[in-house]
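Removed from the display is one protein chain of the complex; every other protein chain stays in position.
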Amino acid sequence: MSKHELRGIFTPNLVPLDNRGQINEAELRRYVDWLIDRGVHGLYPNGSTGEFTRFQPEERRRIIKIVCEQVGGRVPVLAGAAEANVAETIRACEVYHEYGARAVAIVSPFYYRLSPESVYTYFHEIAQHSPIDVTLYNIPMFASPIDVPTLRRLAEHPRIVGIKDSSGDVAFMGRMINAVRPVRPDFRFLTGWEAVLVPMLIMGADGGTNATSGIVPELTRNLYELTQARRIDEAVKLQLRLIELFDTMLYSADFPEGFRAAVDLRGFDFGRGRQPLSEAQQVDRAALQRVLHCIIADFGVMDGPCEGCAVRTGNLEHDKIEQVTRAVLAEIQERGIRVN
Amino acid sequence: MSKHELRGIFTPNLVPLDNRGQINEAELRRYVDWLIDRGVHGLYPNGSTGEFTRFQPEERRRIIKIVCEQVGGRVPVLAGAAEANVAETIRACEVYHEYGARAVAIVSPFYYRLSPESVYTYFHEIAQHSPIDVTLYNIPMFASPIDVPTLRRLAEHPRIVGIKDSSGDVAFMGRMINAVRPVRPDFRFLTGWEAVLVPMLIMGADGGTNATSGIVPELTRNLYELTQARRIDEAVKLQLRLIELFDTMLYSADFPEGFRAAVDLRGFDFGRGRQPLSEAQQVDRAALQRVLHCIIADFGVMDGPCEGCAVRTGNLEHDKIEQVTRAVLAEIQERGIRVN
Amino acid sequence: MSKHELRGIFTPNLVPLDNRGQINEAELRRYVDWLIDRGVHGLYPNGSTGEFTRFQPEERRRIIKIVCEQVGGRVPVLAGAAEANVAETIRACEVYHEYGARAVAIVSPFYYRLSPESVYTYFHEIAQHSPIDVTLYNIPMFASPIDVPTLRRLAEHPRIVGIKDSSGDVAFMGRMINAVRPVRPDFRFLTGWEAVLVPMLIMGADGGTNATSGIVPELTRNLYELTQARRIDEAVKLQLRLIELFDTMLYSADFPEGFRAAVDLRGFDFGRGRQPLSEAQQVDRAALQRVLHCIIADFGVMDGPCEGCAVRTGNLEHDKIEQVTRAVLAEIQERGIRVN
Partner (left out) sequence: MSKHELRGIFTPNLVPLDNRGQINEAELRRYVDWLIDRGVHGLYPNGSTGEFTRFQPEERRRIIKIVCEQVGGRVPVLAGAAEANVAETIRACEVYHEYGARAVAIVSPFYYRLSPESVYTYFHEIAQHSPIDVTLYNIPMFASPIDVPTLRRLAEHPRIVGIKDSSGDVAFMGRMINAVRPVRPDFRFLTGWEAVLVPMLIMGADGGTNATSGIVPELTRNLYELTQARRIDEAVKLQLRLIELFDTMLYSADFPEGFRAAVDLRGFDFGRGRQPLSEAQQVDRAALQRVLHCIIADFGVMDGPCEGCAVRTGNLEHDKIEQVTRAVLAEIQERGIRVN
């Protein structure tokens, strides 16, 4: 695949922080290399997974700069460029173009819920002035929805080259493809919902920007290739297992804390996030990590915990208790305490 | 496929009414034969498509009786059996068992939105007393949702043999399969959302109960078989086209009036529905029929309208206007009026 | 107030069941007398509180018959008349007219979510043929919403005389009044959301149909009269306390089980409801009754539990535990067991 293609799996990368809560540049560079080595097709900094709203404007620029530099053209970079308003967003497009990003991704206006006409006008205005290709970013649970008629209108603009959709609605993917492909066969469709990555790809999506690929890039790459090769039954088998991992990271903590908890298991130190955790949440996070360790180890990409893994039931509360109990028992045993 | 298997495409059949608004038995029997001849794997009377809530209890029984008689064992009948309360529902199960239905489908309690514990208790109580296999019916847009933990608990009851899910959420299908298949490999999963029939089947669903199969049974059968044969690219091509038909029937009128408008095009007289239409709605319905005629004819299962079809754009309002204009012009021409 | 006026507090009465799950006629008659004696302005059988969907059509008729007979013209009866379709609903209107009901209340079509045009057509068709005054019933959490433009259109029909709104949205009440009063000064507005009964009355509503009035009719009557007399500060003080009772009955069990649990405390035997309760739910119900007993006793309308009441904190989980603990201790003490 060409290094300029917006196809395949793009990682919406998390941002490591140091113990002062600032961007940990060294760790970010190491993470970029690790991801590329494990086969991701591209990087997508300043996405929702990358907590773009929790950084200051200058920090967002620094993240793109570091990532573009470190990537060094090995894979395309899709740079999240949404800023406070149209003028600032266009300025970010200009800067990211200079940094060498392949394209920008711009989330639909958020906080206020805008009408389709306003969503259209917003993106159209940006596209008119952007020196770099623009992909739309639809995430209706967080931002103003981009509906199919609005997408079709926007797809008429040559600067707009694709859409990243995080609705998770496979029928909606079909509707977008039906509406746009006949008039723009080159338009790219990426899904942000890896729980249905295989179905989306089969329906015609070109790839995904999937937080899970930042944790187990080997597996999302594998999923993509199996599907492309139409080894459907193998792909679905893996897809079904990946749902468990995805759900555990997504629903066991406020997004994206579950993913932050997971990435550390792969040998990184991402530090504490910018949304503070209560003591109860920190305990939950540690318990969650034990379960995640077992789930990820099961895929064969890393070793499991020393104390072994309890049988998983899919009932997360139950699984956490079992797993933590096992860890405590291992600890006790190690210390030579006899338990009756 | 065995005539007892809850697999493949089941038609949630519409009910034809005569000009007094009563069940048109002759037309219903003719419709049942037509569907079986065109290859549906089973019938599902008294579903949402069959407007079960708009009939009186004795009418619902009559519908099942007619359908079971007419089917005569050629295909399995899945009988919608939800009544006002648990006792009445169990009574309906008994009656439908005598009529020879293969299983009943029971929608989750509606009107009141019940908690998972209440949903569980409701279905468990019915399963305890039903002489016939029970399939759960999950349709969260209309009824209390059945969540995955509740499904898992219910799947422990041997009388409960499957679920029909109309959420349209492919990831949810994956979650249900993950939770239930390991403990109940025989449990059946049917989707009610044909906009994603292929993705659902690929994910592991056993079939569907799809209103569209009551209109174009040839196509949904084909879709099913192509998918089973893993001729994925052909299947998806057809799937994408079917979305247009499905959306047009679903979103152009209050459900299921768009499907009622469509079935008449296949040579039936289903009469006026029980939900009255205003004059404006009747005009809209006629215009909708013209568009549907063109869409269905495009699939090659019937002839198109005499006056030909305008090019479709996917913008339904626009397409309707074009198509109606064309019909008016044809009418004018036929009457020998000259238009400048 | 005239016995024909649709003003004041109407009780959407619960239906007592005997130990076979059938309508307990004697208890229902006793309950009707009790409510009238305690000052409710009218009765509203077959409402959501009365679980109309859980009865068979003939049972719904019997309920209205019993209530109309027992009321004997002392207060107006607003009879819930929604049946499976327009024809059956009109038939119910005819029957309830003969029974002597003052008006019928018809819930907007449910299960299917209908468009405003369909909601209009539905009610208009009924109004055209009903021999008895019709009040609309808007409960958007359970049924198709009635929006303001649709209400305005329907208010042009002389047979439609009011609306009962359970949205709980005070601004919406204002909008309805703004839209309808200028053209129909006699149109009646009733609220089904007693958490804001005082604000609704102040905004211009004529009364309410409030489940809480079936439990503490003395208090809702008092609330109504204080507000009418513009003794606002006293009214609000009582309103704020009533929210606690309302919330506890509404949110501690699936509606209307919390109200069923409460009515028994007033000296009735309403039996087990038709929606079965799991064992866990039965335990919860008993605990809920203890808390409700304390809340209701605090209003001075009945004695508190023998063992006294724990201090309430508004944290229901916590209050339940405290109250149940107290009851257990009282039980232990009574039995002469010493606790260290």
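We call the chains A, B and C, going by the order they appear; numbering starts again at 1 in every chain.
Here is the rule we go by: contacts are C-beta pairs under 8 Å (C-beta built on N, C-alpha and C of every residue); 3 or more make two chains touch, one makes a residue touch a chain.
As the structure is a prediction and not an experimental result, all values here were calculated from the model.
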{"item": "Contacts of the hidden chain among displayed chains", "value": "A, C"}
{"item": "Full-complex contact with the absent chain, from A:Met141, A:Val183, A:Ala229 or A:Ala286", "value": "A:Met141"}
{"item": "Options A:Asp254, A:Glu317 or A:Glu331, residue touching the unrepresented chain", "value": "A:Asp254"}
{"item": "Candidate in contact with the missing chain, chosen from A:Asp37, A:Glu69 or A:Glu117", "value": "A:Glu117"}
{"item": "Missing-partner contacts on subunit A, residue numbers", "value": "21, 48, 53-57, 84-88, 109-115, 117-118, 120-122, 125, 141-143, 254-255, 274-278, 280-281"}
{"item": "Hidden partner interface residues of subunit C, rising order", "value": "149, 152, 168-171, 174-175, 177-179, 193, 195-196, 198-199, 202-204, 230, 232-233, 236, 239-240, 243-244, 247, 314-315"}
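In this section, only the chains that are shown with their structure count from here on.
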{"item": "Pairwise touch network: line, ring, star, complete, or other", "value": "line"}
{"item": "Central chain (distance from its CA mean to the mean of all protein CA atoms)", "value": "B"}
{"item": "Centre-to-centre distance between subunit B and subunit A (centres being mean Cα positions), rounded to whole Å", "value": "36"}
{"item": "Inter-chain centre distance, subunit A versus subunit C - centres from mean C-alpha coordinates, in Å", "value": "48"}
{"item": "Per-residue overlap in subunit A, given as positions that touch at least 2 other chains", "value": "none"}
